[in-house]
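What you see is the complex with one protein chain gone and the rest in place.
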Amino acid sequence: MRFIFKTDYDQDIRLLKHSGYWWSYGVLAFLLALAPFVLGGYLLSQLVFVYIYAIVGVSLTILTGFTGQVSLGHAAFLAIGAYTAGFLQSLGVPFVVYFPAAAVITGAVGMVVAIPALRLTGIYLVIATIAFGFIVEEVAARWEAVTHGNEGMRVRTADLIAGINLPRDEPGFYFLCLGTLVAAIVLALNLARSPTGRAFMAIRDSETAAKSMGVNLALYKVKSFTISAAITGMAGVLFAHKLSFISPEMFTLVLSLEFIMVIIIGGIIGLHGAVLGAVFIVMIDPFLTLLKDDVPTLISSLMLAFGAAEQTAAGVASSIGDIGAAPGMKGALYGLIIIFFIIFEPYGLYGRWLKVKLYFQLFPLYKKATFKRQKTYVKSERNR
Amino acid sequence: MFDFVQQLVNGIAVGCIYGLIALGFVLIYKATEVVNFAQGELMMLGGFFAFTFMTLMGLNYWIGFLLAVICMALLGSAIERVVVRPILGYPQFSIVMATIGLGFFARSIAGMIWSTDDLKIETPFSESVTENVVRIGGLVIADDKVSIIVATVLLCVVLYFFFSRTRMGVAMQATSQNMLAAYYMGIPVKRVFSMIWAISAAVACFAGILLAPSTLIHTNVGFLGLKAFPAAVLGGFGSIPGALVGGIIIGVIEALAGFYLPQGFKDVAAYIVLLLVLWFKPEGLFGLKMRKKV
Partner (left out) sequence: MSLFKVDNISLHFGGLRAVDDVSFAVEKGEVFTIIGPNGAGKTSIFNLISRLYNPTSGTLTFEDRDITAVPPHEIASLGIARTFQNIELFENASVLANLLVGRHCHTTTSIWNELLFLPSVRKAELAHRRAVEEVIDFLGLQKYRDMLIAGLPYGVRKVCEVARALCTEPKLLLLDEPSSGLNVEETEDMAYWITDIKKDLGITVLMVEHDMSLVNRVSDRVLALNYGKVLASGTPSQVQSHPDVIAAYLGG
C-alpha cells in the first residue's frame, strides 16, 4: 500500500498525484495510439463511438456531476452541433472553422437555455430539458432550409487543411476523436481544481451556503450549461462526420437517455466514469449481436458435450437466439441495466473499481462493511 | 363556429386522458415525492391487460375492465416492492432514472409478449355502433369522448376526497414530507407506499382503457405519458384538481393548435406551454411556493 507524504501544496493541485499514475496512463496512451494500426475496422469504429459518447459523458459530468443540474436533453445539443457542422460545410466553410464554430454556437444555445433553467430545480429542470429536447427535434424536422427536414443531411468527409482529408475510417479521424476526448477531460479536470469548479460543486450541495459565500448562482449555472453545451457541440460535429448522414430521428429522447446512462453506469463521481460508461453503452449492441449469433451455438455445443440430448440442446439454442433477436430486447436490456445499476451500484463502474482498488490496498485488513449503505429515509426535497 | 366547439370537445376529451396520467404522477408525488416516469407505460399495460381479458378471453366489457384494474393495482404494488423500495432515500435523480428504466423495460416486454401491432377492444361506447353519439344542437360528440370526460371527473372527485378527508390520505401526505417522522407517528409507511402505487397504477389502467377506442392499443401509447408532464406541471405537482385542470388545458391547446396553426405545432404546443409555465409560474396554477428555512 502506497503512502503519499505531502510536502507541498502543489501536490494537491497536480493532476497526476504520484509516479504510479504516470506509468499507468502512459501505458494506456501507448496502447490507444497503437490501436488504429493493430485493431480491425469494426473494433476501431466502435472505439470511435466510445470516444464520442465519452465526450458527451464528460460534458454531462460537468453539468450534472459537478453542478447538480440534471439534463435529459443533451441529444438536442448534439443535434445542434451536428447540424451546424453539416450546414456550414455545405456553405463551403472549412473544417478548422466550423469545428470551433459549432462549439461556440451550441454553447450560445446552452447559455440561452440556462436562463430559464435558473429558476428550476430537481424534477422541474428534468422536465424542462425533456421539453427542450422535443422542441429541438421538431425544429430540426421543420427548418428545411438549414436541416433538409426529415430527408436528412449528408455530411462529407472532414477537410482538415487544404488537401488533408480525414475520412471516417482512417486513423486520422480516430486521433481527432481521441484528441478531442483528451482535451475535454483535461478541461474538465482543470475546471474541477479551480475556483469555478468549486463554485459548481457548492451549487450542487447547498445553494444557500453558496450564495452566502459569494457565488453568483445565476452566473455559474449559465457558465456550467454553456461549457457543457459547447463540449457536446464538438461531439456533435464528430458524430456527424462519423455517421456521414444525420436526420432528426437520430436525436430523440432515447439518445439523451443513453447519455445519462453513460454517467449512471460509469459513475458520477469522476471523469473516469464517463469513459467507462461509454465503453459499456457502446458494447451493448455487439453484445446483443453476440447473443443472437454466437452464444446459442456455444451453449448448445456445451450442452452436447455434457451429454444432453440433441433435441433439447437445439431447442435451448434456438430460444436463446430468439431472445437475442426479439425486437424489443435492446429497450428491455436498457431498462434492466438502469435499474440494476441504480439499486446495486449507485457509484457506477468507477465506484466499483475504486472499491476493488481499496480492497487490494488494504489487504488483508479490508472490512466488508466499509461501503455498507446506511438506511436513509426520504426527506422532502421541496425545501432544498 | 361549430368547428371550434368540436375541436374544443375533442381537446377536452384528450385532455382528460392527459389529466388522468398527470393524476397518476401527482398521486405518487404527493405520497412519496417520486416522479414516476413510467406512468405512460403503466397506462399502456392497462390497455394490454384489458385486451387480454376482453378480446383474448372474451369477457364482458365491465368485468374485463374490473379485472384489468385489479391486475394493474397488483402490478403497481409489485413494482413498488421490487424496484422503488430499495432505492427510497437515494437522491431524486436516481429514483427518476429508475422509473425511466422501468418504462423502457415495460415497453419492450409488452412488445415481446403481446406483439407490436395495433390491437383493438370492443367497448359499449365504440363508434362502430352508430347510435352511440350525443347530439347537442348541431354538434356531434362521440359517446366514448363523453365517457372519458364523465369517468375522469368522477374519479378525480373520489380521489380528492380520499386525500383530503380520510386518515389514509393525510397519512400519505405526511409520509412524503418526512418519512422518518411518519414512521415514528405509527404510520405504516411501507403499506402506504404500496397502496399509493397500486392506486396510481389503477388510475393509469383507467386511462388506458378509456383511451383504447380512440388510439388503439399499441406499445407507443406510453409516449402520451410524456405529454402529461406539461399537464402536471401546469396544475402544480402536488394538487389533484390541478392535474385534471392542467390536462384539460393542455388537451384543448393542443387540439386548437393542430387545427389553427401550421403543421408541426401540434406536437410541440404542449412543450412550449410547459416552458412558459415553468418560466412564469413554476409552482403551477394550484401549487404551493416552497422555500427552505435556514
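The letters A and B name the chains in turn, as written, and every chain counts its residues from 1.
Just so we're on the same page, a residue touches a chain if its C-beta (ideal position, glycine included) is under 8 Å from a C-beta of that chain, and two chains touch if they have at least 3 such contacts.
These figures come from a predicted structure and were not determined experimentally.
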| item | value |
| --- | --- |
| Residue of A:Arg154, A:Arg193 or A:Lys357 in touch with the missing chain, whole complex considered | A:Arg193 |
| Residue among A:Ser212, A:Ser318 or A:Thr370 touching the omitted chain | A:Ser212 |
| Footprint left on chain A by the chain that the document does not show | 9-10, 12-13, 187, 190-191, 193-199, 201-202, 204-206, 208-217, 223, 227 |
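Simple rule for what comes next: only the chains that are shown with their structure count from here on.
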| item | value |
| --- | --- |
| Centre-to-centre distance between chain B and chain A (centres being mean Cα positions), rounded to whole Å | 32 |
| Of chain B, residues touching chain A in the complex | 32-33, 35, 83, 86-90, 92-98, 100-112, 116, 175-180, 183, 219, 226, 229-230, 233, 237, 263-264, 267-268, 271-272, 274-275, 278-279, 282, 290-294 |
| Chain B partner contacts - residues on chain A that touch it in the complex | 64, 70, 116, 119-120, 122-124, 126-128, 130-132, 134-135, 138, 141-142, 208, 253, 257, 260, 264, 326-332, 334-339, 342-343, 346, 375-384 |
